[in-house]
Structure formats: C-alpha cells, structure tokens
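Every protein chain except one is present and positioned as in the full complex.
Then we have subunit A:
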Amino acid sequence: MRKACNSSEFVADVMKKVPPSGIRRYFDLASEIDDVISLGVGEPDYVTPWHIREACIHSLECGETSYTSNYGLIELREEISNLFSTKYGVDYNPASEILVTSGVSEALDVAIRAITNPGDEIIVVQPSYVAYVPSVMFAGGVPVIVSTKLENNFKLTAEELESAITDKTKAVIINYPNNPTGATMGREDFEAIADVVCEHDIMVISDEVYDCLTYNGGHTCFSSLEGMRDRTILLNGFSKAYAMTGFRMAYAMANPKIISAMMLIHQYSMLCAPITAQIGAIEALKNGTNEMEKMVRDYDRRRHLIISGLNKIGLDCFEPKGAFYAFPSIKNTGLTSDQFAERLLNEQKVVTIPGNVFGEAGTGFLRCSYATSREEIEKALERIGAFVDSL
C-alpha cells in the first residue's frame, strides 16, 4: 500500500501565517439570515452601463476572442494615457509605461512582487483594503503597519510615515480615496509625503481605484506631484467608477523599468487580461463619462443621507470625501466592533463590516457601504437606530 498523502504538509509556510479575510466570516453569518440589508458590499449597486455591455456583446458577435498583447490592447492603453494626460497632467507612454491587468488586485500583487526582495519591508497604511498585507507576505516581503487616526481624518502624516521607515523599507502602499474610511488626501497633504518618500529613497504604490468617486473637490493623482512620476506605481481600474467589478479590468502605470518587471510576472501568469473586458473598458473611457458622473452624484446624495443619519443616531461619523464608505465610530456604545457588527446582524439584520478587519487602526469603527439604494440605506438607518437605542 502506498503512503497516504498529508496534504497540509505541502502547503507553504507563508500560507499558514496569512489569516483568512475577516470579511469572509460576515459573509457566512449573513448568508444564514433572511431579509438582511447589506451595507457590507464593497462594489457599486449599479449594473455596468448598457453601452459598455453592448460593446462587449458586439465584440463577441464579431469574433473578437483572441489573446491580446501582454500589455493589453494598444487602443486601451492610448485611451488610458490620454485620460491621465488631460485629467491629471501626467504623461505615460502607452507603449511602455502602462500594463493592463485583471483587476487592481492583480496589479497590486504584480507591483509588489516586481520590487520586493525577500525581507524587504513594505509599509502598509491602515485601515486598509484587506489584500495589502497578504500580498506583501506572498511576495516574501515584510509588511510594516502604519496606523492613521480619526483626529487627522485618517490622512497619512509625514511623521507617521517617517517613523515606520527603516533601512529595509522598499515602498509604501497608499490608497486615497480610502477603503474603508472614505478619507482623501489633498495636494498639500501629499506634498509632505512626497518629501519623506524622496528623502528616504523609497517607492510609492498608489492604489487610486476610487479616484472618480471624490466629492467636494477633485482628486490629486500622486504621480502628478513634482518628481513623483518615476517613484510611483500608479494603480487604477474600472470596477468602481464604471460599475465593472466582475469584468476584472485595471491597469498599472510606472517607469518602463518597473512596468517591464511587472510585465514578466503578468506575462508568465495571467498572460493578458480578457479581451472582452478590455473592449468594454475602451468603450467606458470613450463614452462613459456622463453615466459615471451621474452615478457619482447619486453616491454623493446617499453619502449625505447616511452620514447625517449615523450622526443623528449618535454614532460619530467624520465626513468621508471619497469612495462609498461611511466609517462611524462605535466606541461610545461600549461594544467592540465585532460585538457591534455581530449583534446588529443578529438582532436587526443589517450587515456592516467591523473596522478591525481592515487593521488595528480600524478598531472601534464600522464600515458601512452606501453603494446601495436609498430605500435600503433608510431602512438600515432605522434598524441601526433601533439597535443603538436597545443598548
């Protein structure tokens, strides 16, 4: 008889160190309850605009089903290049400085792997999207956490960043507008960060997937800051702005040396992003602005609604100026984030995500996505109010 296989012995050590996403648990809990209102969804509630879907359907009818260039369709890269040139005044060569990827998730993974040697430290600014720390660990890097604070409106300060930098620091990952806080950083805020980054000669991976979802004033693209273009790996995508999450369409932009390195990984793993999605992305950039702006105005109204609602209930909520998340503090209820979220789900059937899922800095907060209909937000606010009153 042959020796039985103990499969777990074969799993690499690093996998055992990466904790499963805390969000997953709430998915399982919520799935068992009927009539749930979810403020736990990190994606638009809109269906992708019809003209984009229609362009994809047409491309399939025409038989456009082949591989594309590893970098992505040149027409798409040219559209992306034009967009950044006109919108942010930063120029990227479509031939060598743009890589089309399957979602920002892939772009992030590839970016980190392309610059990380074993033991290199990568600074992760928290509260943060749940994939940053694991992606650094998978790449053999060491994640170093910097916690932002409510009193600074969850902006990263130069002091906070500087205190985390060591000889081994290779890069810092920033994400503004931020998931889960909705925080944004203006040009002046970024200038101070740029100074520190230059002084210590490190790179910046800037995940700007929420750039179009900025309220009260425009977004500042990090690579548009003086001297930052070649020091930044800029990540962006179509999921949030054009309600295209399932298309998995994104891109990275950087100096050709960095993009070539990223391309090596991408070409031998993903090969290229799906052509149908790339064609949809071209259509989005060519003709999608009006519908996108309409969606953004709608998010803005829901933002006002949920922030004023949460504050009325007595859950302190700073004004998020971007993305589609409210991040109220639940500290004055005496409950932990997990207790609050779990009891709210069980007692009032509202799904929210406890802030600590996004790092220690999120402890005592709750992420409430307002990418859901006005009616659902109103119902959720009533239920949250009833829950807080019952405490």
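Convention: a contact is a pair of C-beta atoms (placed from the backbone, for glycine too) under 8 Å apart; a residue touches a chain by one contact, two chains touch by 3 or more; residues count from 1.
Just so we're on the same page, contacts and distances are computed from a predicted model.
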Considering only the chain that is not displayed, what protein name does its UniProt record carry among "Indolepyruvate oxidoreductase subunit IorA", "Ferredoxin family protein", "Hydrogenase" or "Lrp/AsnC family transcriptional regulator"? "Lrp/AsnC family transcriptional regulator"
Out of A:41, A:137 or A:150, which touches the unshown chain? A:41
Hidden partner chain, residues of subunit A it touches: 21, 23-24, 26-27, 30-31, 36, 38, 40-43, 45, 47, 129-131, 179, 245, 294, 297-298, 300-302, 304-305, 308-309, 351, 353, 374
